[in-house]
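Input: a single structure, listed below in structure tokens.
For this depiction, one protein chain was excluded, whereas all remaining protein chains were kept in their positions.
Going in written order, the chains are labelled A and B, and every chain counts its residues from 1.
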Amino acid sequence: MTRFLATRAGIWTGFAAAALVLFGAAPLLLSGFRLGLFAQFLCYAIVAVGIGLAWGRGGMLTLGQGVFFGMGAYLMAMHMKMADAEFRNGPGSVPDFMELAGIRELPAYWAPFSSPAFTIAAILIVPTAFAVLLGFAVFKRRVKGAYFAILSQALAGAFAILLIGQQSMGGFNGLSRFRYFFGYNLDDPVNQQMLYFIAAGVLLVVVAVALQLRRSRYGELLVAVRDAEERVRFLGYDAANIKVVAYATAALFASVAGAIFVPVVGIISPASIGIVPSIMFILGVAIGGRASLVGPVVGALAVAAAQTALSEQFPSAWTYAQGLLFIVVIALLPGGIASIAAATKRFRKEPATAEATA
Amino acid sequence: MDLLVGQVFTGLSTGSILLLAALGLSLTFGQMGVINMAHGEFIMAGCYTAYVTQQLVGDAGASLLIALPVGFLVGGAMGLILEAVLIRHLYHRPLDTLLVTFGVGLVLQQVARDVFGAPAVNVTVPEALRGGVDLLGTTVPKTRLFILALAVVAVTAVTLVLRFTPAGRRIRAVVGNRDLAETAGISSRAVDAGTFFIGSGLAGVAGVALTLIGSTSPTTGQSYLVDAFLVVVAGGMGRIKGAVVAAVALGTFQAVFETYSTASLAKVGVFIVIVVFLQLRPQGLFTLRTRSLA
């Protein structure tokens, strides 16, 4: 089974099955409300695929993915607030939350976001470029391991605090109450379903990109850098460039996920992108299997579903469960669920593959 | 002149708070390479130790004097348990240690929430530490002076212990060369446990002190943790001297930056300064240059 999935036919079969579930079964079986929740989970899964690439394959423990998620989300939210304001009061008018905060003039940096094309370009380019810049600054100087993890975490903290301080970005409350998504009324169930389909489609694309990166020579190189960075340097590669590619790809995935998250959920605030939410992105990836392709997706979906089911009714128990999951999974099962599958495969005496847990 | 004195003092004060929170870390992270995300919760445990002691003793001054050593023991004991149960088995997986101890932190926060409730609690400041002292034309709160003094005492004590006691020499031997120290008959296991006890105990002391300037909630420790880690990163692994200089520098920078902009921009400013600083000195302020391992 696992061996079949590694072949070309197996990959197409896998994608076809996933598409059948996402586009066929799920919309049939789930009510509108639940489908919306599922779309939200899919956004977390998109972030998780990027973390799997950067952390599982590249060894970079990115504790600040909330920053890139937040960038995508806020950029999209800015466009939607602009569009709402223009719809109500005509071009150049101020979004509703600014009126409440007493801001009469539209800040200059808001103006370009009335353009959908500009917004989409910004969502794709801004977080990626930021990750490339930061990545070069950090990796060229060989800041790695724990140092990198702490820096990325500090970045998440600083970013959330920065947003809280900006009244023109919604401050502590963030941005919410959106009506239109590129002209589509968000109250219409059909459009809600369309958002779900966008999330599902993006997830499949993101998984395909990650798969290609893993199977390419670059993917082998990335694992080499993870396991012995100095050695790669002595073979004539600039290891920083290799790491930056994976880090920026993960940032791009997170940004796109954030951009879809906003119309699906209807709110983005500093509380969902700071230090704690950023590290929570890691949990699903760790449970599913950081170095595997599908593991992070499954883990992220499972954690999000459990959170939704338990956190309202049993907030205390859910926090304990989260803490214990971190402890038990990372300490005892560093390869996640995916490593159980790999272990049973080895048990059946098939050739062992080089699946790493480092 | 007054403004300058005021800013210098605010910087020193912020720096001393950072330093108290970071000192234990510079032992466990700096000397042992263990990233203990539950360190913040050990600080929080120190805060609640001060709170509980005051409930039991009543008198604010006496309870503070009792809580300081008790906080050290509470933090130390928690560190000792954490080291023995989890961290010891993860020494070769530093990034995993980070995530596991984050989980421990989550659990400890929830324990605090279940025991003491989510709302913040306050500790009464002793009469002797209320009000301010006139210093070169500005008024300086006594609580801040106390914390500054406590930070000086703690750094001095740690330095003396490391330098002049047999236990301290063992710690430095293990940090310098673990294998060699073992062949010399030093039990690195005992040393690790001891280092962790002291480092975590310092977190407890920091927690007790921090109740003088702020209220205590289950997430109190978390708010200090990232800044404390940045201090150790900027100061350089394993150098107490580095942590002191970095804490004061970051504290002053933050204080000055806040005066001319906002607290939130100051946080971003600190982050940028550290990234730029690491361009110049990727290993932190103070490092030993040796034949590097590939």
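What we mean here is this: a residue touches a chain if its C-beta (ideal position, glycine included) is under 8 Å from a C-beta of that chain, and two chains touch if they have at least 3 such contacts.
Note that in this section contacts and distances are computed from a predicted model.
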Chain left out of the displayed complex - its UniProt protein name, from "Transketolase", "ATP phosphoribosyltransferase", "Dihydroorotase" or "Urea ABC transporter ATP-binding protein UrtD": "Urea ABC transporter ATP-binding protein UrtD"
Chain not shown: contacting residue from A:34, A:177 or A:231: A:231
Hidden-chain contact residue, picked from the options A:210, A:223 or A:342: A:223
On subunit A, residues whose C-beta touches the chain left out of the figure: 212-213, 215-218, 220-221, 223-224, 227-228, 230-239, 352, 354-356, 358
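As a working rule, only the chains that are shown with their structure count from here on.
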Whole-Å gap between the CA centroids of subunit A and subunit B: 32
Complex contacts: residues of subunit B adjacent to subunit A: 29, 33, 35, 86, 89-90, 93-96, 98-100, 102-107, 109-110, 113-114, 222, 226, 229-230, 233, 262-265, 267-268, 270-271, 274-275, 278-279, 282, 294
Partner subunit B, residues of subunit A touching it in the complex: 59, 61, 134, 137-138, 141-143, 145-147, 149-151, 153-155, 157-159, 161-162, 164-166, 230-231, 234, 275-276, 279, 282, 286, 316, 319-320, 322-327, 330-331, 334
